[in-house]
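Heads up, one of the protein chains got dropped from this complex, but the rest are sitting where they should.
After this line comes chain A, so read on.
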Amino acid sequence: MSSLYLLHSHNQAEMNHSAPVSNVQLFLGLLFVLLFTAYIIAVFITNQRYKKWPVFRTVSWTIGIGFALVAVVGPLASSAHTNFTAHMISHLLLSMIAPIFMAIAKPMTLLLRTANTTLARKLTSILKSRLLKYISHPITAAVLNVGGLWLLYTTNLYTYMHENAFIALFVHFHFFIAGYVFTISIIYFDPVHHQYSYRFRAAVLIAAIAGHDILSKYMYANPPAGVSRQEAEMGSMVMYYAGDWIEVVLIVIFCWQWYKSTKPRRSAAVEFNRDEQVALYGKEG
């Protein structure tokens, strides 16, 4: 009798504990499945009307969505609730790796190409709006992204996140959106209405990476609320060392775009190459 009662109460406790978590997982999972479906439908429509949409972009979108899904639903997302290291891995997947793959897939270009003229015009005017200009400014995006992390891990927000499903949902939304907006404010794949110079973006990128590094080291010594010292050390090392390599990918893409954009025109190349100049224009060119 008593053992039955215990079993029952145990089940109930577990259910109470996991109900909001599974709702959050369901909601976020549906969101990314929806994003995936929308992209695939858009590719079909656009392929019927215009030139074929490159397959690697669809693949890149699929990989990005896949990483995001691993972060928000399933075993990793479940253990992220209690295990700080798992939480950190899901952060890296959701707000750093997935956005890079999704940015490469050029979703805005696809959307504008698929939409009819009126809708495309409306979308463009929204993209040009002051609010979006402000939010997608590299500095704002970096502050929202890295500042959000500081807020989460140095205040009680991290504890609240585990008690309240809405806060958990909001934090995950923020993880993804801030990560994505920051990524596209630094590396341009989709058309950008407010372009900033490479030098400026390089400075912001370095500052943001520094903020991420400093936070991960800070957490190593100052565990977030409700996280044991051992877990905090492990989690911050994951954030630092794994984060490092994702940052390298971001820097390489950024420098590669910079390198491509400064490709010398014929005349510029000649200026640098005396032999060629002499061959083309005679001795004193």
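FYI, contacts are C-beta pairs under 8 Å (C-beta built on N, C-alpha and C of every residue); 3 or more make two chains touch, one makes a residue touch a chain; residues count from 1.
The rule is short, and it goes like this: contacts and distances are computed from a predicted model.
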item	value
Listed names "N-acetylglucosamine transport system permease protein", "TonB-dependent receptor", "Putative membrane protein" or "Translational regulator CsrA", with the criterion being the UniProt name of the chain not displayed	"Putative membrane protein"
Options A:F36, A:F170, A:Y188 or A:Y220, residue touching the unrepresented chain	A:Y220
Residues of chain A in contact with the chain not shown	202, 205-214, 217-218, 220-221, 237, 240, 244, 247-248, 251-252, 255-256, 258-259, 262-264, 268-269, 271-276, 278, 283
